[in-house]
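Report on the structure given below.
FYI, not all chains are in this one, though none of them got moved.
Chain IDs A and B follow the sequence of writing; residue 1 opens each chain.
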Amino acid sequence: MNTARHYTLTLSCPDRVGIVAAVSAFLASHNGWIVEANHHADNESVRYFLRQEILAESLPFDIDVFKSKFAEVAKEFRMEWRISDSAIPHRVVVLVSREDHCLYDLLYRWKSKEFNFDIPCVISNHDVLRGFVEWHGIPFHHVPVTPETKVKAFEETIRIFEDYCGDTMVLARYMQILPADICDTYLGRIINIHHSFLPSFMGARPYHQAFERGVKLIGATCHYVTTELDAGPIIEQDTVRIDHGDSVADIIRYGKDIEKAVLARGLRYHVEDRVLRDGNKTVVFR
Amino acid sequence: MNTARHYTLTLSCPDRVGIVAAVSAFLASHNGWIVEANHHADNESVRYFLRQEILAESLPFDIDVFKSKFAEVAKEFRMEWRISDSAIPHRVVVLVSREDHCLYDLLYRWKSKEFNFDIPCVISNHDVLRGFVEWHGIPFHHVPVTPETKVKAFEETIRIFEDYCGDTMVLARYMQILPADICDTYLGRIINIHHSFLPSFMGARPYHQAFERGVKLIGATCHYVTTELDAGPIIEQDTVRIDHGDSVADIIRYGKDIEKAVLARGLRYHVEDRVLRDGNKTVVFR
(Lines give C-alpha, C1' and ligand atoms only; values in the text may rest on other atoms or scores of the structure.)
Protein backbone atom coordinates (compact mmCIF):
# COMPACT_ATOMS: atom_id res chain seq x y z
CA MET A 1 0.00 0.00 0.00
CA ASN A 2 1.91 3.02 -1.24
CA THR A 3 0.39 6.32 -0.27
CA ALA A 4 2.56 8.52 -2.50
CA ARG A 5 1.13 8.94 -5.99
CA HIS A 6 2.26 6.11 -8.23
CA TYR A 7 1.60 4.59 -11.62
CA THR A 8 0.91 0.88 -11.85
CA LEU A 9 2.11 -0.79 -15.04
CA THR A 10 0.88 -4.28 -15.79
CA LEU A 11 1.65 -6.36 -18.84
CA SER A 12 1.82 -9.83 -20.26
CA CYS A 13 3.57 -11.05 -23.40
CA PRO A 14 5.13 -14.15 -24.97
CA ASP A 15 8.06 -15.16 -22.78
CA ARG A 16 11.59 -14.57 -24.14
CA VAL A 17 14.91 -13.19 -22.97
CA GLY A 18 15.09 -9.46 -22.38
CA ILE A 19 11.60 -8.46 -21.26
CA VAL A 20 12.62 -7.26 -17.80
CA ALA A 21 15.76 -5.64 -19.22
CA ALA A 22 13.73 -3.67 -21.76
CA VAL A 23 11.11 -2.51 -19.25
CA SER A 24 13.59 -1.65 -16.53
CA ALA A 25 15.96 0.09 -18.96
CA PHE A 26 13.03 2.19 -20.13
CA LEU A 27 12.13 3.11 -16.56
CA ALA A 28 15.73 3.75 -15.46
CA SER A 29 16.38 5.95 -18.50
CA HIS A 30 13.58 8.20 -17.26
CA ASN A 31 14.67 7.96 -13.65
CA GLY A 32 11.61 5.90 -12.67
CA TRP A 33 11.68 4.75 -9.04
CA ILE A 34 10.20 1.27 -8.66
CA VAL A 35 8.40 0.82 -5.34
CA GLU A 36 6.96 -2.61 -5.98
CA ALA A 37 7.66 -5.22 -8.67
CA ASN A 38 6.18 -8.62 -9.39
CA HIS A 39 6.98 -11.17 -12.06
CA HIS A 40 5.57 -14.48 -13.21
CA ALA A 41 6.55 -16.83 -16.01
CA ASP A 42 3.81 -19.28 -16.99
CA ASN A 43 5.49 -22.41 -18.30
CA GLU A 44 2.30 -23.75 -19.86
CA SER A 45 1.28 -20.72 -21.87
CA VAL A 46 4.92 -19.53 -22.16
CA ARG A 47 3.82 -16.04 -21.28
CA TYR A 48 5.49 -13.54 -19.00
CA PHE A 49 3.50 -11.40 -16.56
CA LEU A 50 4.81 -8.27 -14.93
CA ARG A 51 3.54 -5.58 -12.57
CA GLN A 52 5.49 -2.49 -11.52
CA GLU A 53 4.56 0.37 -9.25
CA ILE A 54 6.53 3.52 -10.13
CA LEU A 55 6.64 6.74 -8.08
CA ALA A 56 4.86 9.34 -10.20
CA GLU A 57 7.05 12.19 -9.05
CA SER A 58 10.24 10.36 -10.02
CA LEU A 59 9.30 10.58 -13.72
CA PRO A 60 9.86 13.75 -15.77
CA PHE A 61 6.54 13.40 -17.65
CA ASP A 62 2.88 12.60 -17.07
CA ILE A 63 1.00 9.37 -17.73
CA ASP A 64 0.05 10.28 -21.31
CA VAL A 65 3.64 10.82 -22.31
CA PHE A 66 4.52 7.59 -20.52
CA LYS A 67 1.95 5.77 -22.61
CA SER A 68 3.18 7.11 -25.93
CA LYS A 69 6.82 6.42 -25.09
CA PHE A 70 6.23 2.97 -23.66
CA ALA A 71 4.16 1.94 -26.69
CA GLU A 72 7.36 1.26 -28.62
CA VAL A 73 8.73 -1.14 -26.01
CA ALA A 74 5.36 -2.79 -25.78
CA LYS A 75 5.10 -3.27 -29.52
CA GLU A 76 8.48 -4.96 -29.80
CA PHE A 77 7.52 -7.58 -27.25
CA ARG A 78 3.87 -7.85 -28.34
CA MET A 79 2.72 -6.86 -24.87
CA GLU A 80 -0.85 -6.57 -23.65
CA TRP A 81 -0.47 -3.76 -21.16
CA ARG A 82 -2.14 -1.02 -19.17
CA ILE A 83 -1.05 1.69 -16.79
CA SER A 84 -3.15 3.30 -14.08
CA ASP A 85 -2.70 6.35 -11.91
CA SER A 86 -3.27 6.13 -8.16
CA ALA A 87 -4.61 9.69 -8.22
CA ILE A 88 -7.66 8.45 -10.12
CA PRO A 89 -9.61 6.03 -7.93
CA HIS A 90 -11.09 2.94 -9.54
CA ARG A 91 -14.88 3.28 -9.96
CA VAL A 92 -16.75 0.27 -8.64
CA VAL A 93 -20.50 0.01 -9.25
CA VAL A 94 -22.07 -2.40 -6.75
CA LEU A 95 -25.09 -4.56 -7.65
CA VAL A 96 -27.09 -6.09 -4.81
CA SER A 97 -30.40 -7.84 -4.19
CA ARG A 98 -31.68 -8.14 -0.60
CA GLU A 99 -28.67 -9.64 1.16
CA ASP A 100 -26.69 -6.77 2.63
CA HIS A 101 -23.66 -8.27 4.37
CA CYS A 102 -21.27 -7.68 1.45
CA LEU A 103 -22.71 -4.21 0.88
CA TYR A 104 -22.16 -3.22 4.53
CA ASP A 105 -18.64 -4.52 4.31
CA LEU A 106 -17.79 -2.74 1.05
CA LEU A 107 -19.30 0.56 2.18
CA TYR A 108 -17.21 0.46 5.33
CA ARG A 109 -14.05 -0.19 3.32
CA TRP A 110 -14.94 2.61 0.94
CA LYS A 111 -15.79 5.06 3.74
CA SER A 112 -12.60 4.31 5.64
CA LYS A 113 -10.52 4.56 2.43
CA GLU A 114 -9.17 1.10 3.04
CA PHE A 115 -8.11 0.88 -0.57
CA ASN A 116 -8.24 3.18 -3.51
CA PHE A 117 -11.76 2.99 -4.98
CA ASP A 118 -14.97 4.95 -5.34
CA ILE A 119 -18.54 3.68 -5.37
CA PRO A 120 -20.29 6.06 -7.80
CA CYS A 121 -23.61 4.26 -7.32
CA VAL A 122 -25.37 1.13 -6.15
CA ILE A 123 -27.90 -0.69 -8.35
CA SER A 124 -30.44 -3.13 -6.96
CA ASN A 125 -33.38 -5.18 -8.19
CA HIS A 126 -35.06 -4.47 -4.84
CA ASP A 127 -35.64 -1.19 -3.05
CA VAL A 128 -34.82 -2.32 0.48
CA LEU A 129 -31.25 -1.06 0.89
CA ARG A 130 -31.77 2.48 -0.36
CA GLY A 131 -31.67 4.14 3.05
CA PHE A 132 -28.36 2.66 4.09
CA VAL A 133 -26.70 3.46 0.75
CA GLU A 134 -28.02 7.01 0.59
CA TRP A 135 -26.94 7.66 4.20
CA HIS A 136 -23.41 7.20 2.85
CA GLY A 137 -24.11 9.84 0.19
CA ILE A 138 -24.08 7.32 -2.61
CA PRO A 139 -26.85 7.32 -5.29
CA PHE A 140 -29.08 4.24 -5.25
CA HIS A 141 -30.85 2.97 -8.39
CA HIS A 142 -33.71 0.56 -8.18
CA VAL A 143 -33.93 -1.52 -11.38
CA PRO A 144 -36.47 -4.31 -10.87
CA VAL A 145 -35.87 -7.50 -12.85
CA THR A 146 -38.76 -9.77 -13.81
CA PRO A 147 -38.82 -12.53 -16.43
CA GLU A 148 -40.73 -10.19 -18.77
CA THR A 149 -38.57 -7.10 -18.23
CA LYS A 150 -35.22 -8.86 -18.11
CA VAL A 151 -33.79 -7.52 -21.39
CA LYS A 152 -34.84 -3.92 -20.66
CA ALA A 153 -33.69 -4.14 -17.08
CA PHE A 154 -30.17 -5.13 -18.05
CA GLU A 155 -30.04 -2.46 -20.75
CA GLU A 156 -30.98 0.02 -18.04
CA THR A 157 -28.34 -1.42 -15.70
CA ILE A 158 -25.61 -1.04 -18.30
CA ARG A 159 -26.78 2.47 -19.15
CA ILE A 160 -26.46 3.48 -15.49
CA PHE A 161 -23.05 1.80 -15.21
CA GLU A 162 -21.82 3.72 -18.27
CA ASP A 163 -23.41 6.99 -17.14
CA TYR A 164 -21.37 6.78 -13.96
CA CYS A 165 -18.22 5.88 -15.93
CA GLY A 166 -17.91 2.63 -14.00
CA ASP A 167 -14.69 0.70 -14.31
CA THR A 168 -15.88 -2.47 -12.64
CA MET A 169 -19.21 -4.05 -11.69
CA VAL A 170 -19.33 -6.06 -8.46
CA LEU A 171 -22.13 -8.57 -7.97
CA ALA A 172 -22.29 -8.40 -4.19
CA ARG A 173 -24.77 -11.26 -3.76
CA TYR A 174 -26.80 -10.00 -6.75
CA MET A 175 -29.18 -12.89 -7.33
CA GLN A 176 -29.55 -12.48 -11.10
CA ILE A 177 -27.70 -14.14 -13.97
CA LEU A 178 -26.34 -11.58 -16.42
CA PRO A 179 -27.06 -12.00 -20.16
CA ALA A 180 -24.24 -13.59 -22.15
CA ASP A 181 -23.56 -10.50 -24.25
CA ILE A 182 -22.90 -8.39 -21.16
CA CYS A 183 -20.56 -11.09 -19.81
CA ASP A 184 -18.64 -11.04 -23.09
CA THR A 185 -18.50 -7.28 -23.51
CA TYR A 186 -17.33 -6.64 -19.97
CA LEU A 187 -15.02 -9.65 -19.63
CA GLY A 188 -12.58 -8.99 -16.80
CA ARG A 189 -14.67 -6.10 -15.49
CA ILE A 190 -17.46 -7.96 -13.67
CA ILE A 191 -16.64 -9.64 -10.37
CA ASN A 192 -18.91 -12.07 -8.57
CA ILE A 193 -18.81 -13.58 -5.10
CA HIS A 194 -20.06 -17.18 -5.09
CA HIS A 195 -20.89 -18.71 -1.74
CA SER A 196 -19.04 -21.99 -2.19
CA PHE A 197 -15.50 -23.20 -2.67
CA LEU A 198 -15.71 -23.61 -6.45
CA PRO A 199 -15.81 -25.90 -8.35
CA SER A 200 -17.80 -27.55 -5.57
CA PHE A 201 -21.46 -26.63 -5.27
CA MET A 202 -21.98 -24.52 -8.37
CA GLY A 203 -25.38 -22.96 -8.97
CA ALA A 204 -28.18 -22.48 -6.48
CA ARG A 205 -28.21 -22.95 -2.71
CA PRO A 206 -24.58 -23.98 -2.25
CA TYR A 207 -24.79 -23.92 1.55
CA HIS A 208 -27.67 -26.37 1.45
CA GLN A 209 -25.64 -28.56 -0.88
CA ALA A 210 -22.66 -28.37 1.51
CA PHE A 211 -24.88 -29.27 4.45
CA GLU A 212 -26.30 -32.28 2.59
CA ARG A 213 -22.86 -33.56 1.60
CA GLY A 214 -21.52 -33.25 5.13
CA VAL A 215 -18.33 -31.36 4.29
CA LYS A 216 -16.16 -30.20 7.18
CA LEU A 217 -15.23 -26.81 5.66
CA ILE A 218 -17.24 -24.35 3.62
CA GLY A 219 -15.86 -21.67 1.35
CA ALA A 220 -16.41 -18.72 -0.91
CA THR A 221 -15.01 -17.79 -4.31
CA CYS A 222 -14.46 -14.42 -5.92
CA HIS A 223 -14.23 -14.74 -9.71
CA TYR A 224 -14.65 -12.92 -12.99
CA VAL A 225 -18.02 -13.46 -14.58
CA THR A 226 -18.07 -15.32 -17.90
CA THR A 227 -20.94 -16.73 -19.94
CA GLU A 228 -20.49 -20.09 -18.25
CA LEU A 229 -22.13 -19.90 -14.81
CA ASP A 230 -19.68 -19.98 -11.86
CA ALA A 231 -16.85 -21.10 -14.14
CA GLY A 232 -14.90 -17.89 -14.75
CA PRO A 233 -11.30 -17.19 -13.70
CA ILE A 234 -10.92 -17.43 -9.92
CA ILE A 235 -9.41 -14.40 -8.17
CA GLU A 236 -9.60 -15.43 -4.53
CA GLN A 237 -11.00 -18.20 -2.34
CA ASP A 238 -11.05 -19.16 1.29
CA THR A 239 -12.59 -21.74 3.60
CA VAL A 240 -13.78 -21.94 7.18
CA ARG A 241 -14.34 -24.93 9.43
CA ILE A 242 -17.83 -26.13 10.31
CA ASP A 243 -18.93 -29.29 12.09
CA HIS A 244 -21.84 -31.66 12.60
CA GLY A 245 -23.45 -29.29 15.09
CA ASP A 246 -23.92 -26.56 12.51
CA SER A 247 -27.36 -26.18 10.93
CA VAL A 248 -27.91 -24.62 7.50
CA ALA A 249 -28.59 -21.36 9.33
CA ASP A 250 -25.24 -21.60 11.12
CA ILE A 251 -23.48 -22.37 7.84
CA ILE A 252 -25.07 -19.33 6.23
CA ARG A 253 -23.89 -17.21 9.15
CA TYR A 254 -20.30 -18.47 8.91
CA GLY A 255 -20.54 -18.17 5.16
CA LYS A 256 -21.37 -14.48 5.26
CA ASP A 257 -18.09 -13.74 7.01
CA ILE A 258 -16.05 -15.69 4.54
CA GLU A 259 -17.91 -14.12 1.59
CA LYS A 260 -17.21 -10.62 2.86
CA ALA A 261 -13.53 -11.35 3.40
CA VAL A 262 -13.01 -13.08 0.05
CA LEU A 263 -14.87 -10.44 -1.95
CA ALA A 264 -13.02 -7.60 -0.22
CA ARG A 265 -9.64 -9.18 -0.86
CA GLY A 266 -10.46 -10.10 -4.46
CA LEU A 267 -11.82 -6.65 -5.20
CA ARG A 268 -8.75 -4.98 -3.70
CA TYR A 269 -6.42 -7.12 -5.81
CA HIS A 270 -8.45 -6.19 -8.88
CA VAL A 271 -8.64 -2.48 -8.07
CA GLU A 272 -4.91 -2.33 -7.43
CA ASP A 273 -4.21 -4.02 -10.80
CA ARG A 274 -2.82 -7.08 -9.07
CA VAL A 275 -4.91 -9.51 -11.11
CA LEU A 276 -3.90 -10.48 -14.67
CA ARG A 277 -6.00 -12.98 -16.57
CA ASP A 278 -4.12 -15.96 -18.02
CA GLY A 279 -6.63 -17.94 -20.08
CA ASN A 280 -9.28 -19.09 -17.61
CA LYS A 281 -6.89 -18.65 -14.70
CA THR A 282 -5.50 -15.61 -12.94
CA VAL A 283 -2.12 -14.37 -11.89
CA VAL A 284 -2.60 -12.51 -8.60
CA PHE A 285 0.38 -10.45 -7.46
CA ARG A 286 -0.40 -10.03 -3.76
CA MET B 1 -6.28 -37.64 25.78
CA ASN B 2 -6.81 -39.47 29.03
CA THR B 3 -3.92 -41.66 30.06
CA ALA B 4 -5.69 -43.51 32.87
CA ARG B 5 -7.53 -46.62 31.66
CA HIS B 6 -10.99 -45.71 30.50
CA TYR B 7 -13.96 -47.12 28.66
CA THR B 8 -15.44 -45.20 25.78
CA LEU B 9 -19.17 -45.61 25.31
CA THR B 10 -20.71 -44.37 22.07
CA LEU B 11 -24.31 -44.60 21.03
CA SER B 12 -27.01 -43.20 18.84
CA CYS B 13 -30.76 -43.62 19.07
CA PRO B 14 -34.06 -41.94 18.15
CA ASP B 15 -34.18 -38.63 20.00
CA ARG B 16 -36.60 -38.31 22.93
CA VAL B 17 -36.68 -37.04 26.49
CA GLY B 18 -34.67 -38.96 29.05
CA ILE B 19 -31.74 -40.42 27.12
CA VAL B 20 -29.04 -38.58 29.03
CA ALA B 21 -30.88 -39.13 32.29
CA ALA B 22 -31.02 -42.88 31.68
CA VAL B 23 -27.37 -43.19 30.69
CA SER B 24 -26.05 -40.95 33.43
CA ALA B 25 -28.26 -42.55 36.08
CA PHE B 26 -26.88 -45.93 35.03
CA LEU B 27 -23.31 -44.67 35.30
CA ALA B 28 -23.86 -42.82 38.57
CA SER B 29 -25.54 -45.85 40.15
CA HIS B 30 -22.31 -47.76 39.54
CA ASN B 31 -20.13 -44.87 40.64
CA GLY B 32 -18.84 -44.25 37.09
CA TRP B 33 -16.59 -41.20 36.81
CA ILE B 34 -17.13 -39.37 33.52
CA VAL B 35 -13.94 -37.76 32.21
CA GLU B 36 -15.26 -36.59 28.86
CA ALA B 37 -18.78 -36.30 27.46
CA ASN B 38 -20.15 -35.22 24.10
CA HIS B 39 -23.68 -34.91 22.83
CA HIS B 40 -25.35 -34.13 19.53
CA ALA B 41 -29.00 -33.96 18.51
CA ASP B 42 -29.54 -34.21 14.75
CA ASN B 43 -32.73 -32.28 13.96
CA GLU B 44 -33.02 -33.81 10.48
CA SER B 45 -32.76 -37.46 11.38
CA VAL B 46 -34.16 -36.81 14.89
CA ARG B 47 -31.45 -38.99 16.36
CA TYR B 48 -29.37 -38.41 19.46
CA PHE B 49 -25.63 -39.13 19.53
CA LEU B 50 -23.61 -39.54 22.68
CA ARG B 51 -20.04 -40.35 23.65
CA GLN B 52 -18.78 -40.81 27.20
CA GLU B 53 -15.34 -41.64 28.55
CA ILE B 54 -15.58 -43.34 31.94
CA LEU B 55 -12.66 -44.08 34.26
CA ALA B 56 -12.32 -47.89 34.31
CA GLU B 57 -11.22 -48.05 37.94
CA SER B 58 -14.23 -46.07 39.12
CA LEU B 59 -16.55 -48.95 38.15
CA PRO B 60 -17.02 -52.03 40.34
CA PHE B 61 -17.06 -54.44 37.37
CA ASP B 62 -15.26 -55.16 34.11
CA ILE B 63 -16.31 -54.32 30.56
CA ASP B 64 -18.23 -57.56 30.01
CA VAL B 65 -20.44 -56.96 33.00
CA PHE B 66 -20.86 -53.38 31.83
CA LYS B 67 -22.07 -54.64 28.49
CA SER B 68 -24.60 -57.05 29.92
CA LYS B 69 -25.96 -54.50 32.39
CA PHE B 70 -26.08 -51.62 29.91
CA ALA B 71 -27.90 -53.77 27.33
CA GLU B 72 -31.18 -53.16 29.18
CA VAL B 73 -30.85 -49.38 28.99
CA ALA B 74 -29.83 -49.63 25.35
CA LYS B 75 -32.78 -51.80 24.47
CA GLU B 76 -35.32 -49.44 26.00
CA PHE B 77 -34.06 -46.56 23.87
CA ARG B 78 -33.31 -48.68 20.77
CA MET B 79 -29.66 -47.61 20.88
CA GLU B 80 -26.95 -48.62 18.47
CA TRP B 81 -24.00 -48.69 20.81
CA ARG B 82 -20.50 -49.93 21.47
CA ILE B 83 -17.99 -49.68 24.25
CA SER B 84 -14.21 -49.93 23.92
CA ASP B 85 -11.41 -50.32 26.43
CA SER B 86 -8.36 -48.07 26.23
CA ALA B 87 -6.22 -50.98 27.44
CA ILE B 88 -6.80 -52.71 24.10
CA PRO B 89 -5.26 -50.63 21.31
CA HIS B 90 -7.15 -50.32 18.05
CA ARG B 91 -5.58 -52.47 15.29
CA VAL B 92 -5.02 -50.52 12.09
CA VAL B 93 -3.85 -52.37 8.98
CA VAL B 94 -2.26 -49.93 6.53
CA LEU B 95 -2.51 -50.42 2.75
CA VAL B 96 -0.06 -48.54 0.53
CA SER B 97 1.19 -48.47 -3.05
CA ARG B 98 4.41 -46.59 -3.84
CA GLU B 99 3.73 -43.19 -2.28
CA ASP B 100 5.21 -43.24 1.20
CA HIS B 101 4.46 -39.86 2.79
CA CYS B 102 1.37 -41.03 4.67
CA LEU B 103 3.12 -44.24 5.68
CA TYR B 104 6.11 -42.34 7.13
CA ASP B 105 3.73 -40.12 8.99
CA LEU B 106 1.59 -42.93 10.41
CA LEU B 107 4.62 -45.00 11.44
CA TYR B 108 6.01 -42.02 13.34
CA ARG B 109 2.74 -41.49 15.14
CA TRP B 110 2.55 -45.19 15.97
CA LYS B 111 6.16 -45.36 17.18
CA SER B 112 5.80 -42.29 19.34
CA LYS B 113 2.48 -43.56 20.77
CA GLU B 114 0.80 -40.36 19.70
CA PHE B 115 -2.53 -42.03 20.00
CA ASN B 116 -3.74 -45.43 21.02
CA PHE B 117 -3.33 -47.77 18.03
CA ASP B 118 -1.26 -50.67 16.76
CA ILE B 119 -0.20 -51.43 13.21
CA PRO B 120 -0.21 -55.23 13.12
CA CYS B 121 0.93 -55.26 9.46
CA VAL B 122 1.28 -53.27 6.26
CA ILE B 123 -0.05 -54.60 2.93
CA SER B 124 1.15 -53.25 -0.40
CA ASN B 125 0.64 -54.02 -4.09
CA HIS B 126 4.32 -53.09 -4.57
CA ASP B 127 7.41 -54.35 -2.79
CA VAL B 128 9.25 -51.04 -2.46
CA LEU B 129 8.46 -50.01 1.11
CA ARG B 130 9.28 -53.31 2.82
CA GLY B 131 12.59 -52.17 4.29
CA PHE B 132 11.19 -49.13 6.02
CA VAL B 133 8.22 -51.01 7.43
CA GLU B 134 10.25 -53.96 8.63
CA TRP B 135 12.82 -51.65 10.27
CA HIS B 136 9.94 -50.64 12.54
CA GLY B 137 9.39 -54.32 13.39
CA ILE B 138 6.10 -54.46 11.52
CA PRO B 139 5.33 -57.35 9.11
CA PHE B 140 5.04 -56.34 5.46
CA HIS B 141 2.90 -58.26 2.98
CA HIS B 142 3.33 -57.84 -0.74
CA VAL B 143 0.06 -58.62 -2.54
CA PRO B 144 0.40 -57.60 -6.22
CA VAL B 145 -2.80 -56.52 -7.95
CA THR B 146 -3.21 -56.95 -11.71
CA PRO B 147 -6.42 -56.83 -13.73
CA GLU B 148 -6.33 -60.64 -14.00
CA THR B 149 -5.54 -61.35 -10.34
CA LYS B 150 -7.76 -58.68 -8.83
CA VAL B 151 -10.35 -60.97 -7.26
CA LYS B 152 -7.76 -63.26 -5.73
CA ALA B 153 -5.59 -60.37 -4.61
CA PHE B 154 -8.40 -58.82 -2.63
CA GLU B 155 -9.38 -62.16 -1.12
CA GLU B 156 -5.77 -62.48 0.00
CA THR B 157 -5.82 -58.94 1.36
CA ILE B 158 -8.93 -59.61 3.42
CA ARG B 159 -7.51 -62.91 4.63
CA ILE B 160 -4.38 -61.12 5.91
CA PHE B 161 -6.50 -58.40 7.50
CA GLU B 162 -8.57 -60.98 9.33
CA ASP B 163 -5.55 -63.09 10.30
CA TYR B 164 -4.13 -60.06 12.07
CA CYS B 165 -7.51 -59.33 13.71
CA GLY B 166 -7.56 -55.89 12.10
CA ASP B 167 -10.15 -53.44 13.35
CA THR B 168 -9.69 -50.87 10.62
CA MET B 169 -8.11 -50.72 7.16
CA VAL B 170 -6.44 -47.45 6.15
CA LEU B 171 -5.87 -46.77 2.47
CA ALA B 172 -2.79 -44.54 2.85
CA ARG B 173 -2.58 -43.55 -0.81
CA TYR B 174 -3.39 -47.12 -1.92
CA MET B 175 -4.00 -46.67 -5.60
CA GLN B 176 -6.56 -49.46 -6.04
CA ILE B 177 -10.35 -49.37 -5.96
CA LEU B 178 -11.73 -51.96 -3.56
CA PRO B 179 -14.46 -54.37 -4.77
CA ALA B 180 -18.00 -53.35 -3.82
CA ASP B 181 -18.59 -56.37 -1.58
CA ILE B 182 -15.60 -55.47 0.59
CA CYS B 183 -16.82 -51.87 0.84
CA ASP B 184 -20.20 -53.13 2.00
CA THR B 185 -18.95 -55.76 4.43
CA TYR B 186 -16.49 -53.42 6.11
CA LEU B 187 -18.61 -50.27 6.02
CA GLY B 188 -17.26 -47.83 8.60
CA ARG B 189 -14.04 -49.81 8.98
CA ILE B 190 -12.15 -48.68 5.84
CA ILE B 191 -10.72 -45.17 5.77
CA ASN B 192 -9.34 -43.47 2.65
CA ILE B 193 -7.39 -40.26 2.15
CA HIS B 194 -8.36 -38.50 -1.06
CA HIS B 195 -6.09 -35.76 -2.33
CA SER B 196 -8.72 -33.13 -3.00
CA PHE B 197 -11.26 -31.10 -1.09
CA LEU B 198 -14.25 -33.31 -1.92
CA PRO B 199 -16.65 -33.08 -3.64
CA SER B 200 -14.31 -31.14 -5.92
CA PHE B 201 -12.00 -33.16 -8.12
CA MET B 202 -13.24 -36.70 -7.52
CA GLY B 203 -11.46 -39.56 -9.23
CA ALA B 204 -8.02 -39.54 -10.83
CA ARG B 205 -5.29 -36.89 -10.72
CA PRO B 206 -7.08 -34.33 -8.55
CA TYR B 207 -4.02 -32.08 -8.26
CA HIS B 208 -3.84 -31.83 -12.04
CA GLN B 209 -7.54 -31.00 -12.10
CA ALA B 210 -6.98 -28.32 -9.45
CA PHE B 211 -4.09 -26.85 -11.42
CA GLU B 212 -6.19 -26.73 -14.59
CA ARG B 213 -9.11 -25.01 -12.84
CA GLY B 214 -6.89 -22.41 -11.26
CA VAL B 215 -8.18 -22.76 -7.70
CA LYS B 216 -6.46 -20.73 -4.98
CA LEU B 217 -6.57 -23.44 -2.30
CA ILE B 218 -6.11 -27.20 -2.50
CA GLY B 219 -7.34 -29.73 0.00
CA ALA B 220 -7.52 -33.27 1.21
CA THR B 221 -10.38 -35.38 2.52
CA CYS B 222 -10.39 -38.34 4.90
CA HIS B 223 -13.56 -40.42 4.48
CA TYR B 224 -15.10 -43.83 4.96
CA VAL B 225 -15.01 -45.96 1.84
CA THR B 226 -18.32 -46.87 0.29
CA THR B 227 -19.19 -48.50 -3.02
CA GLU B 228 -19.57 -45.09 -4.62
CA LEU B 229 -16.10 -43.75 -5.41
CA ASP B 230 -14.98 -40.78 -3.24
CA ALA B 231 -18.54 -40.27 -2.02
CA GLY B 232 -18.50 -41.86 1.44
CA PRO B 233 -19.07 -40.07 4.77
CA ILE B 234 -16.43 -37.37 5.30
CA ILE B 235 -14.48 -37.55 8.58
CA GLU B 236 -12.02 -34.68 8.17
CA GLN B 237 -10.89 -32.15 5.56
CA ASP B 238 -8.51 -29.26 5.30
CA THR B 239 -7.16 -26.84 2.72
CA VAL B 240 -3.93 -24.98 2.06
CA ARG B 241 -3.26 -21.88 -0.03
CA ILE B 242 -1.50 -22.09 -3.39
CA ASP B 243 -1.00 -19.43 -6.03
CA HIS B 244 -0.30 -18.87 -9.70
CA GLY B 245 3.41 -19.52 -9.19
CA ASP B 246 2.83 -23.11 -8.11
CA SER B 247 3.39 -25.87 -10.69
CA VAL B 248 1.69 -29.25 -10.47
CA ALA B 249 4.85 -30.50 -8.76
CA ASP B 250 4.56 -27.74 -6.14
CA ILE B 251 0.89 -28.53 -5.62
CA ILE B 252 1.71 -32.20 -5.10
CA ARG B 253 4.33 -31.21 -2.53
CA TYR B 254 1.95 -28.97 -0.60
CA GLY B 255 -0.69 -31.63 -0.99
CA LYS B 256 1.37 -34.30 0.71
CA ASP B 257 1.52 -32.24 3.89
CA ILE B 258 -2.18 -31.65 3.97
CA GLU B 259 -2.89 -35.33 3.21
CA LYS B 260 -0.70 -36.45 6.09
CA ALA B 261 -2.31 -34.03 8.52
CA VAL B 262 -5.89 -34.80 7.48
CA LEU B 263 -5.41 -38.57 7.50
CA ALA B 264 -3.69 -38.50 10.89
CA ARG B 265 -6.46 -36.41 12.44
CA GLY B 266 -9.23 -38.43 10.84
CA LEU B 267 -7.67 -41.72 11.90
CA ARG B 268 -7.22 -40.50 15.47
CA TYR B 269 -10.86 -39.43 15.69
CA HIS B 270 -11.87 -42.86 14.38
CA VAL B 271 -9.54 -44.82 16.66
CA GLU B 272 -10.72 -42.88 19.71
CA ASP B 273 -14.36 -43.61 18.83
CA ARG B 274 -15.02 -39.94 18.17
CA VAL B 275 -16.69 -40.59 14.81
CA LEU B 276 -20.31 -41.76 14.59
CA ARG B 277 -21.90 -42.26 11.20
CA ASP B 278 -25.19 -40.44 10.61
CA GLY B 279 -26.48 -41.54 7.23
CA ASN B 280 -23.85 -40.43 4.71
CA LYS B 281 -22.51 -37.83 7.14
CA THR B 282 -20.48 -38.08 10.32
CA VAL B 283 -20.70 -36.72 13.82
CA VAL B 284 -17.13 -36.07 14.97
CA PHE B 285 -16.73 -35.37 18.69
CA ARG B 286 -13.35 -33.68 18.76
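To be clear about the criterion, a contact is a pair of C-beta atoms (placed from the backbone, for glycine too) under 8 Å apart; a residue touches a chain by one contact, two chains touch by 3 or more.
None of the values given here were measured: they were computed from a predicted structure.
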item: Oligomeric copy total, full assembly; chains in place: 2; value: 4
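We adopt the following convention: only the chains that are shown with their structure count from here on.
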item: Euclidean distance of C-alpha centroids - subunit A vs subunit B, Å; value: 42
item: Residues of subunit A that touch subunit B when the two form their complex; value: 40, 42-43, 197-201, 213-217, 219, 233-239, 243-245, 247, 278, 280-284, 286
